[in-house]
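This report concerns only the one structure given below.
Selected chains only, in their assembly positions.
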Amino acid sequence: MTTRPQLRQLGLNTGKKARLHRILFQHGVRNGTAIFLPYDQGLEHGPRDFFANPLASDPSYIVKLAVRGGFNGIALQIGLAEKFFWDYAGEIPLILKLNGRTDIPSDAEPVSPVHASVADAVRLGADAVGYTMYVGSPAQERDFEQFRQVREDAHRFGLPLVVWAYPRGSAIDSKGGKDSFYAVDYAARTAAELGADIVKVNFPRPELQAGARAEYARTFSPQQAIEAVVRSANRTYVLVSGGEKADDAAMLDKARMAMEAGGLGLIFGRNVWQRSYDDSLALVDQLKEILAKYPAS
Amino acid sequence: MTTRPQLRQLGLNTGKKARLHRILFQHGVRNGTAIFLPYDQGLEHGPRDFFANPLASDPSYIVKLAVRGGFNGIALQIGLAEKFFWDYAGEIPLILKLNGRTDIPSDAEPVSPVHASVADAVRLGADAVGYTMYVGSPAQERDFEQFRQVREDAHRFGLPLVVWAYPRGSAIDSKGGKDSFYAVDYAARTAAELGADIVKVNFPRPELQAGARAEYARTFSPQQAIEAVVRSANRTYVLVSGGEKADDAAMLDKARMAMEAGGLGLIFGRNVWQRSYDDSLALVDQLKEILAKYPAS
Amino acid sequence: MTTRPQLRQLGLNTGKKARLHRILFQHGVRNGTAIFLPYDQGLEHGPRDFFANPLASDPSYIVKLAVRGGFNGIALQIGLAEKFFWDYAGEIPLILKLNGRTDIPSDAEPVSPVHASVADAVRLGADAVGYTMYVGSPAQERDFEQFRQVREDAHRFGLPLVVWAYPRGSAIDSKGGKDSFYAVDYAARTAAELGADIVKVNFPRPELQAGARAEYARTFSPQQAIEAVVRSANRTYVLVSGGEKADDAAMLDKARMAMEAGGLGLIFGRNVWQRSYDDSLALVDQLKEILAKYPAS
Amino acid sequence: MTTRPQLRQLGLNTGKKARLHRILFQHGVRNGTAIFLPYDQGLEHGPRDFFANPLASDPSYIVKLAVRGGFNGIALQIGLAEKFFWDYAGEIPLILKLNGRTDIPSDAEPVSPVHASVADAVRLGADAVGYTMYVGSPAQERDFEQFRQVREDAHRFGLPLVVWAYPRGSAIDSKGGKDSFYAVDYAARTAAELGADIVKVNFPRPELQAGARAEYARTFSPQQAIEAVVRSANRTYVLVSGGEKADDAAMLDKARMAMEAGGLGLIFGRNVWQRSYDDSLALVDQLKEILAKYPAS
């Protein structure tokens, strides 16, 4: 078991520390861990994600679920944040997602365009901002450049910066793929090197080795892989993403491994709301039970 | 029947609410619905659209028609707004269209370039601004980036933001096409996620399924489709576009379905003015009769 | 005969109206018509245009010709305006041309880059600014974007904005070509929609129909074509360009047709100065005789 | 023999006139002519240019040579200007070269990126700024746009603007090549149209006619060609570039022809310093003897 760094070790400025403290110790399990509800799928995948549970198409339903489920925060794009967060403003931390894209055009050279600002987040009373970085994209030049402005503004306004670090693009496809250990490990490190306070990654799959660098072409257990990823991120906290809806047991297993590895917590969307309201709350309870076992030292 | 959200539920700032109230309750049927007259075809398609009724080439004719017909507003590009709106300034709300393009070059990777500002709209006394977003365009990165500035300025100046959400581009062509249920549904949601106050869509055609996502490859009635689109947009009001001139009965039918689905109203151009002046007014009367049946709750 | 709109009908701000009044009523025929001398060919085509009359290579010669010939204005690029206009500053209105390009590289996707500002024009005492728009260029996105700044600045400083509306680019070539009625008509309208105060077009050739839109694939007389173009531009005044040096009788004929159609006047360069000084002045007299027959109403 | 325009005829603002006067009448031959030493080859070609005379690799050696040789100025990139000009600051005018590139990548679509500002030149006490324009490059759009800022700043700060007008790029290659009369003539005119105060050109070679415009496909003597180029530039002073090291007699001949044609002077680098120190000074003396015969009128 790796140790999660303490909030006071991170060299954060006062605003970031204040808001992270609020998120980690005044919401969720209140022990320094976190479970977030991301709700950007309507943009990233389109309404098709809501066909499994049509109620989930309604942002009011989701915000209410996040509040009732006792999440540490909810991640919304600017449009939904403007029109739906005010109903519950103050009851749950908002992570304003600053960039996003539809999945309609090719993602061979993806960049997620910035369509909201850190100033928007401040105005809306958000406690953090989110940014999707497509690590390894042939278009990384534009990605890093626009990220720079976000990082600077987040620092200036004292908002913690959560990076969705997604290996993507044709170059990744030929080097093990987006979920390979190599790709996820590199993505976590990249977010840390560039200034993320929290990084969201998919759970690495060490068996995907085709095309990956030689160092990763050995046998690693999932636990070894996630621990390496958390080490690579070091003082950047790690959230494990749920991704597509999957088998509950497998998902809980990954959650446990991530926490054991020193992760900060979880960010689960479709796995949570692509089921009935009550089932969603029940699942969240199970996840929070896991988090409760990993309090801040 | 879905319920249209009330103006006071939308979380709008004071300026947006004031201007939307003026548009929706002091013009048109004055019951919270809307019928708009778009007049950007001279740019978007060229003067050929006026050959069916040469008088319609004259912006004076059109503005007068909008005033006499009791529309909730007229949408003009900056050049015509500067030179023709002042004759009737104050008599009808102006939606200043901030971007636009000719249809001469390829539209495989379309972006509609911004050629006017929200500040121009304020200066001209407009009550709203309009923006065309080509949802799914391979160039969505630039589209979203320029939209961001428009959204921020519209918020800052308190002008409602109407998004022409048009699925377009090579990626859309291969996924069901621009009028498919999949494409229209995703377009409406995208506008909502990114911060539109009102979204203009084409009426979805659920029978166009070739290439669309699996979730849409089932049988849906037109009524089901338009209801889904309105749900996806949620607190972003939906306007159904007339598109090319079509059979009147079919058009009235779509108008009824849209209102039944909880839509805000209609935005009809060529269907209105590609006929004689008197016929135009008669058609508008029919459309307003429909709107009258769907007052704000 | 179509009627040319009056200056007071155009909704112009005070500065634009003041300067247009000076141009139209205190120079040239002084009756609200105009004949301009464009002198940007040294950049647009290179010195080869001066081989027919080597004296015309000297900007001093040309500015003197414009003054002696009693033109309503002369159009110069910034470099020549800086070094040659001061000799005659105040004696003739200057239209500062704000963009331009050489014809050396391919013009498949043309944009005419902006290399001077409206502020330069104000500083030089210019009475108007000129902008070349390549309507239909595959690069129209950049064209419209840079035009936006020019339009805003021209409005802010009160300078009339003259648009050289040139259909160009591979998309135009395949739709009837740059001089087709379809292309010229669309170009005039585009300039009007985007905010030109005056638009300069080539005389349309209705017989060029290959590839043009169906509406234009009929028989139109040149008079019908130019009238349609003037109608499409409406409250944006129309200037007919001389283009390459041509037969004098044909040229005078076009001038007459343009004025009959409600055009504002003429902008003739090579046709004027690719002959001896005295012949130039004689031709100008003939053109001004035509203009004299079309006073402002 | 063409007459060189006088400084007071050029319409320059006070700062430009003051600095040009200092360059032309207080340095070099002090008669209104000029000989400049360009030293940007280390960037433009790399250190290989110094293999013929390794001492020339040291900027100190070159600046000293320029001072001792009595040049009218030395042209340096920002890095060398910062670290080497201060030794001799005030003893010789500095032309700060604002853009430049290595010759490593393809020059099919060249633009010379700006890496220093007019403000840097002011700070360093430079008396002029230099800009390389690749006339005819397929990338001329970016070239003209960045030139605009340079021109505006040079005007604002009163620094004379020297344009290295180089025909370049694939379009030039197919139209006679970079040294053809057509290309050089067009380049000189382009610099003048866009606002250069001084233009540096290669000596035109009228025998290169393959692909050039019809007007240039005749027999011209070198003297006729350079006279035409100077006429095309008109009130923009012309400097003839030395280019690669060549036969001394031929070089002196070109210098004589250029001055006879009304040129301002010479800008010779490799021809000067790719020989021993004493030989360099001897050559400069010969060149200055020529200049002495062409005093300002």
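Letters are used for the chains, namely A, B, C and D, taken in the order the chains are written, and counting of residues starts over at 1 for each.
Criterion: contacts are C-beta pairs under 8 Å (C-beta built on N, C-alpha and C of every residue); 3 or more make two chains touch, one makes a residue touch a chain.
If you're wondering where the values come from, they're calculated on a predicted model, not measured in any experiment.
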Homomeric assembly size (copies in this file), of which only 4 appear in place: 5
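Criterion: only the chains that are shown with their structure count from here on.
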Same or different residue numbers at the subunit C/subunit D copy interface, by half rule: different
Where subunit A and subunit B are represented by their mean Cα positions, the distance between them in whole Å: 35
Gap in Å, rounded to a whole number, between the CA centres of subunit D and subunit A: 57
Touching two or more other chains - residues of subunit A: none
Set of all touching chain pairs, with the criterion as stated earlier: A-B, B-C, C-D
Subunit C residues within the subunit B interface of the complex: 10-11, 135-138, 140-145, 147-148, 151-152, 167, 169, 171-172, 175, 182, 185-186, 189-196, 213-216, 228, 231-232, 234-236
Touch list for subunit A against partner subunit B, complex: 40, 42-43, 46-48, 50-51, 54, 57-59, 77-80, 82-87, 100-102, 104-106, 111, 113-117, 120, 142
